[in-house]
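Provided herewith is a single structure, encoded as structure tokens, for subsequent inquiry.
Subset of chains shown; positions unchanged.
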Amino acid sequence: MESLSRIVADIAAEMAAAPDRGTPAQYIPPLAAVDPAHFGIAITLADGSEYAAGDADLPFSIQSVSKVFALTQALGAVGDQLWQRVGREPSGSAFNSIVQLETEHGIPRNPFVNAGAIVVDDVLLGRGAPREVIGEMLRFVRGLAGDEAIHVDETVARAEQDTGFRNFALAQYMRAFGNLHRPAEEVLGVYFHQCAIAMSCRQLARAGRFLMAGGVQPDTGLSIVSPRRARRINALMLTCGHYDGSGEFAFRVGLPGKSGVGGGILAVAPGIASIAVWSPGLNERGNSQLGTLALERLVHHTGWSIFDPR
Amino acid sequence: MESLSRIVADIAAEMAAAPDRGTPAQYIPPLAAVDPAHFGIAITLADGSEYAAGDADLPFSIQSVSKVFALTQALGAVGDQLWQRVGREPSGSAFNSIVQLETEHGIPRNPFVNAGAIVVDDVLLGRGAPREVIGEMLRFVRGLAGDEAIHVDETVARAEQDTGFRNFALAQYMRAFGNLHRPAEEVLGVYFHQCAIAMSCRQLARAGRFLMAGGVQPDTGLSIVSPRRARRINALMLTCGHYDGSGEFAFRVGLPGKSGVGGGILAVAPGIASIAVWSPGLNERGNSQLGTLALERLVHHTGWSIFDPR
């Protein structure tokens, strides 16, 4: 597809020159140190063809994008029982808000806010020790991406551990309500390592293919999740994937997507494409400023919005 | 399409026999009096063909479904300036919550919670007197549905006026913040009449066709809104159309939809179908119990979810 190459290249050029790039996350020192000049984009189509531009092969900290993979694993482990401990509604609040936990008795609104992802990790710890859970998650992501080089950036993991007071508060608070079964330190050990997984746009786009393809990994034909589960994860990404900026992302981009404070976004055009963008500068809601803009441009040129006529 | 007839008939049969039907809205007497045994469904496809079953031709009070039409008109009137006075994020709160208005200085979260729809009506009143605004809205809906018989149920309008204390509170509160320009009584006069519009499933499905068809009314070829605006209204319906049950609706059904406490839901499968269902009993979030279930069944059988591969 000649034109998609062109579209992707044009977007990368526009983003390289964009003056307003947002600000990298400041509260995790290794993230604050990343050069905001970076921009990368990678697209994997249903037929396996790939399109990439900019820093598409530079690894970055995927942070909360990892919540998609953790959720997928937890649903595999306990199925719909998970929903007894986590909701499925947009929170209308910031990613690290604790207010709703108090009025809603320790049940997080959805698996993509921090509190929800912490519960997801607690579920995963029902299957093994922290080290094993992280190992298994890494194997899962490597398998999805078909790339054994994917790893955890220990510097980032340690920095999160040292500064993650709000996450400790969330975990302890849920433990008070009985919605965390393991000690906070243990669960957050998994959480911080999961957030510190480093991937490039190309790797991330490949890892997201099963969500575009009804749960099947296109190249291997392996069924990762059922079609119904793939659809539902996409729905959650659409309504909850960008915290209190989810409505805006749906309005502007119109694709299921999950952002991370490292500046990455994984987006899914069901049946068509798995897309990863990365630019470290964030907007005021904590989502990648240029990543969002790049996806908006992409959808404008391709008509891939799920809200457009097929 | 033989099989769609069958699907629709099967759904109507299943819903007729469903034991758990929810409870009709109790706080508006004429709505409380509606027989919960009703169920209707109507589908209009992109090619103009229609499929209907159950009480598809019985008019009911569309209530908040009308917010879609009012929003469309307000965007036509003032364009994206509207978003200076109304947000685009799911609220995470009940349809009539007033809490966020206090912390967010009178700006409602989105145009589909009551407060947001009241601001939308205030915008429409910039163009004429209440009577004219209601008249124009009725003409608009009649034009969309191609049916001059659509009318306002004055009994319902009066009952809302008599019991709508929370709506008065919302309006007065926004007026205190300067986000309501006309007197509350005047704006709510429009609001209560708009909610009291009575339509059948068939009429409603027809009225929603422009949202499935990129903004164009299929039979007349008239452009109601631009493709971009149609897509964006769909996005808002998906993230905000069912109040604090929007995430659940996206998860289970996976279509942009807008519900009303009269038990109606308008849902859109972009490029494929405009769908209306009606059953008066509501679930605990105030959305039609059987209407939601019927749409879940429909999507299961047709694969129309926007989160499925195309």
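By written order: A and B. Residues from 1 in each chain.
One rule holds in what follows: a contact is a pair of C-beta atoms (placed from the backbone, for glycine too) under 8 Å apart; a residue touches a chain by one contact, two chains touch by 3 or more.
The structure displayed is predicted, hence computed values, not measured ones.
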Complete complex - number of sequence copies, 2 represented: 4
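Here, only the chains that are shown with their structure count from here on.
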Inter-chain centre distance, subunit A versus subunit B - centres from mean C-alpha coordinates, in Å: 32
Contact set on subunit B toward subunit A in their complex: 46, 87-93, 100, 109-110, 212-214, 227, 230-232, 234-236, 238-240, 244-248, 250-251, 254, 256, 270-272, 305-310
